[in-house]
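Sharing a structure with you now.
With one protein chain withheld, the remaining protein chains of the complex are depicted in position.
Then we have chain A:
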């Protein structure tokens, strides 16, 4: 698995020579009794990067973040922040700050004192505290709310206080654990943009935990997709979407159609596959992805890469089973002759002819868009 990652990702040197790492994990494992929550994690998070840990609930994202923050000790492996080994360093001596999932605002302190808390601990002079807290308030648009208690703020405002309280300390790394999870959709979208802008302006390294793939895709420079405590793929959003390493990533990031079958022939990057339903599929195997003739393989094609018509490396007849209007596009479910079901997206343009349920259609896609997946 890890082999494949390193092969597919452009080598570190290629992406901006000696980019210093803000956080490094080397073989980090966390066990709770017998349960392995984080399994042999090795990765580097670069300075100034917006880095996301993405994965389904329970895959070890929070545990990873808590190890960086210092609330949990790795069972094995080494963790460095800004080049310094962190073993034995308590949370209050680490150059990181956390935005908690529950915000964890101090209920007995007002907004000002919540934000000033870290500065007071660092013995920052009073005048500077006042100045920096009001700057932080302005940054997250909370000016005028300084004397409010957290209970008298809306969810969105509380979220901003949590953010300001962490940012005001100018940490090397800001850790965010599903910070927008409790907000409604509209506010979440707004805050995504604000957070991204803020990160860009301040140049602070963000380590962002989310189970929302769309959120991770829109905000991150790089994403580590996790499952069962292991990184499945570490890549840019575009690469994750276009070149998912395995079936899990392909299914988790965006929507996809997958087929399984036996490899009939391999000619360089070109692979021919025969499914149980009898489909002959032309597919593409990225460099380094080992495909053996006669073995079983899985391929994936994105719904928007499938066209109606007969022109393409793969073209099959089928019947429309279901049509869902999605606004900018329409989703069709097409059942192929062999019984396989395929989801197809089509942009809604005025001239496009409508197909209804029950219509006989042809669907086609190119081999280049039909990716052979790793296991």
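Annotations for the structure displayed:
Keep this in mind: a residue touches a chain if its C-beta (ideal position, glycine included) is under 8 Å from a C-beta of that chain, and two chains touch if they have at least 3 such contacts; residues count from 1.
Definition applied: contacts and distances are computed from a predicted model.
For the chain of the complex excluded from view, the name given in UniProt is "ABC transporter permease" [choices: "ABC transporter permease", "Cysteine desulfurase", "Nitrite reductase (NADH) large subunit" or "Phenylalanine--tRNA ligase beta subunit"].
Only one of A:151, A:238 or A:311 touches the chain withheld from this view, namely A:151. The missing chain, though absent from the display, is touched by one residue of A:102, A:197, A:218 or A:348; that residue is A:102. For chain A, the list of residues touching the undisplayed chain reads 69-71, 90-93, 96-98, 100, 102, 104-108, 117-118, 121-122, 149, 151-152, 165-166, 169.
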